[in-house]
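Heads up, one of the protein chains got dropped from this complex, but the rest are sitting where they should.
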Amino acid sequence: MREIDLKNFKIRTDLITESVCNFKKEEVEEGIWVSMVSLDEEKAETCFKKPGTYTTIEFTDITDMDNFIRVKNVLKSHLKSFIKGEKTLLIGLGNQKSTPDILGPKTIDEIVVTSYLEAFGPLEEGFSSTAIFKPGVTGETGLETSQVLKSIVESFKPKQVIVIDALASKSLERVCKTIQITDTGIEPGSGVGNKRTEISSNTLGVPTLAIGIPTVVDAVSVVSDTITYLMKQYSFQKTFLKTKKSRLVPSSQMNYLKEEVEITREDKEKVLGMLGALEEEEVKELFTEVLTPIGYNLMVTPKEIDFTVDKLAHLLATSLNEILHPKLEGKKE
Amino acid sequence: MREIDLKNFKIRTDLITESVCNFKKEEVEEGIWVSMVSLDEEKAETCFKKPGTYTTIEFTDITDMDNFIRVKNVLKSHLKSFIKGEKTLLIGLGNQKSTPDILGPKTIDEIVVTSYLEAFGPLEEGFSSTAIFKPGVTGETGLETSQVLKSIVESFKPKQVIVIDALASKSLERVCKTIQITDTGIEPGSGVGNKRTEISSNTLGVPTLAIGIPTVVDAVSVVSDTITYLMKQYSFQKTFLKTKKSRLVPSSQMNYLKEEVEITREDKEKVLGMLGALEEEEVKELFTEVLTPIGYNLMVTPKEIDFTVDKLAHLLATSLNEILHPKLEGKKE
Amino acid sequence: MREIDLKNFKIRTDLITESVCNFKKEEVEEGIWVSMVSLDEEKAETCFKKPGTYTTIEFTDITDMDNFIRVKNVLKSHLKSFIKGEKTLLIGLGNQKSTPDILGPKTIDEIVVTSYLEAFGPLEEGFSSTAIFKPGVTGETGLETSQVLKSIVESFKPKQVIVIDALASKSLERVCKTIQITDTGIEPGSGVGNKRTEISSNTLGVPTLAIGIPTVVDAVSVVSDTITYLMKQYSFQKTFLKTKKSRLVPSSQMNYLKEEVEITREDKEKVLGMLGALEEEEVKELFTEVLTPIGYNLMVTPKEIDFTVDKLAHLLATSLNEILHPKLEGKKE
Partner (left out) sequence: MREIDLKNFKIRTDLITESVCNFKKEEVEEGIWVSMVSLDEEKAETCFKKPGTYTTIEFTDITDMDNFIRVKNVLKSHLKSFIKGEKTLLIGLGNQKSTPDILGPKTIDEIVVTSYLEAFGPLEEGFSSTAIFKPGVTGETGLETSQVLKSIVESFKPKQVIVIDALASKSLERVCKTIQITDTGIEPGSGVGNKRTEISSNTLGVPTLAIGIPTVVDAVSVVSDTITYLMKQYSFQKTFLKTKKSRLVPSSQMNYLKEEVEITREDKEKVLGMLGALEEEEVKELFTEVLTPIGYNLMVTPKEIDFTVDKLAHLLATSLNEILHPKLEGKKE
């Protein structure tokens, strides 16, 4: 894999856990995993990522109210170390007319805004000063998002900025099931040409936290993931049949991803021919070449995206509200 | 009337034609009236208005497509003298969650935006560079609107700014039936405390045109207008019965506003008692004192406001689009 | 007053408390009044209303959370006697594109729907079978609402029907501050021509409860109410100045509606001239004749209607949900 030029590799991902760096993630509660990494300049360069701190929370479900609360608690415990109860500007990036892109604006709409109340005296104990902003996307407004944000920050002078955005994943498994928190900022996909569109502590001049959740995945990743799953299932069933681990559950209904199995090069080439001889990144490159000229290298999103984005925005907003305004904690849900 | 202190008078109006200055309005087409006035410093002070140019277009109907087009043509002919085909920033003021206030944002949403295309080369002939911005209201965002706009203008550097806003009228007749265009800017009602919230050429540093349509009226004005109509109808019927102008249409069904009739002080006091002895502004002041302590000095809006605002936003947007981008002229509607 | 033909009187009201019948209302909690009346055939005819039971709840505020809960509790205690925990069809009348008319559909959207779960077995204890329906308005769908509802009821076979609708009031005071509950059904204003459009136990064939809240008022009522207030304030101030009840609060800031004062015919004629010689209903008739020929007898709604309707729909929906599904009681808010 190391031979191919990763810097120019075309699959888009916004997730650090999908970079080439190795991470160890820890299951902090049943069905919730956290990985944290701090990249110095040198390490960052190896990963093709920006130096800084990255926290990734992965979960399997937030539709159940109990799970929702458990994920919210994990999220809050990690946000707390980044967020100070000071004058905060929260920014919801993304196109409000596009469902998979509406995560940022939807979250922002649920934030309890207080800064304008300071004109009437100090805020009530348990509340901090907050303002929100939804810049829209350049293709709708004609304004360059990073430029607009710079001006707003200069005029409002917040002590910290929190940017929320919908991301792209290169893995089917992580879509709508991963939250990434980083102090390195964000580079929204909507930038035009080669202008610098980074939104970060560097460009805004105040500490800037970026919170993102992937809501779309590219077709190439769906295909490449499935090929990988096919091999995992094949190897699992081979092992399973040999060891006869369980005689009760048919192997076809078992979640083979939960088991550690070895996939040999021989098996790969037997099952997948020439395709099996390629490394994962090469497989992606190949499918990119297959889908791109015929116009089918789409970004896709799950059919239920409207409901999922609602839930995720509510998760982010209630977590942020309770940290920024501790008085709200335990109010409802 | 001149005795009462008009500067402190509480009835809110954003319309120049409702100020104390006298205007002569001209019927430019059937059912469409235009008044134009240019106030120098001295004259402006007498009217308690800002110096500059004011154009007011009044109409009776835009739901009929023919009337819509006629009003649009009058509007365009007056906008043309203000708007140059240069880098334009259009700003839609108002709260997007409040129907009578959504006129600005709704208009802006229909504007054809082009400025981001300049990154790819000069715009097609017949199109000019446009960008849009919806600042929301301070109570929702926590940001001071005039501050935000100043920053955006400084960063985007437009050659001209067009601000669109829903206004308050102090007359039932003018609600949703008047367009005011002025180069003096605007002072949105959403300002907090006594901070300066003016949005104008002075504060933004570039020529700024304000376009407004009243969508709300206060209860006091509804009452005071009706009292005036009562006297007009009374006097009309007295005259009408005397002259027996028409024997076919019952007087009760005639539009008495269209006739010039004299209302005598004697008639007023006979019909309205002590109330009839007051001047119009004193009547308003009286009703303000009646309604305010019991909490009924409401701003109201017609029941059909959703449909009316849609139509009005479409009127403004198509007019602006055709002036900013002449290529669009005659495309549809 | 009794001389004028009330049956043909043009001011539209849907509220029983605004009919000619006398009601005594009782303040059940601070700021919450309830009146209940049961009209037999004979009494109903005198009031120009349908025979049946009418409960009216009036309140001053539900924006404060404490007040919201107090009004909700009063509402629930009265709904309980009407609603049985059986197969219920809830119907939200009104045009979803018109803010003052959206109360019914908005309420319905918050109802917890369960009937489709019965296909999988009996419902969980504490939940009853519910379904919802939003018929829209005839001018949008082309379908006659009462016909459509009859068909749906025949096919779904509910044990009871609850219809929710926005009403018209003929009093400024009651707009958005009155809930009317009646087992006599409803006759939506959107009916075309002289077809029967009643929605009631009679037409649907199952017990039908109508819940309505007035969200609009006609301009004539705004004017006529204000004239009445003017006289009340005048008489109050005369009495107040005589008795010198309070030397601290200026009379101009006191809520004169809270005091019982006598308004003499002499005062009325002195203050209002010929207008003061008329009875309240005659005043309304007069103003109707003044405003109608010039096209200003509008229905109006408060400027804040978007926010108010949201709150009211939430009030109705949470109350209904907690009665239909007792398991939900005390869950949140």
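General observations
Each chain carries a letter (A, B and C) given by its place in the written order, and its residues are counted from 1.
Assume a contact is a pair of C-beta atoms (placed from the backbone, for glycine too) under 8 Å apart; a residue touches a chain by one contact, two chains touch by 3 or more.
From a predicted model like this one, the values you see are computed outputs, not experimental measurements.
Considering the full assembly, C:147 is the residue among C:147, C:201 or C:228 that touches the omitted chain. Residues of chain A in contact with the chain left out of this view: 97-101, 172-173, 216, 219-220, 222-223, 225-227, 229-230, 233, 252-257, 269-276, 286-287, 289-291, 293-294, 296, 298-307. In the full complex, chain C touches the omitted chain through residues 113-116, 119-120, 129-134, 136, 138-144, 147-148, 150-152, 154-156, 192-193, 195.
Everything that follows uses one rule, which is that only the chains that are shown with their structure count from here on.
Averaging C-alpha coordinates per chain places the centre of chain A 48 Å away from that of chain C. Distance from the chain B centre to the chain C centre is 33 Å, each centre being the mean of its Cα atoms.
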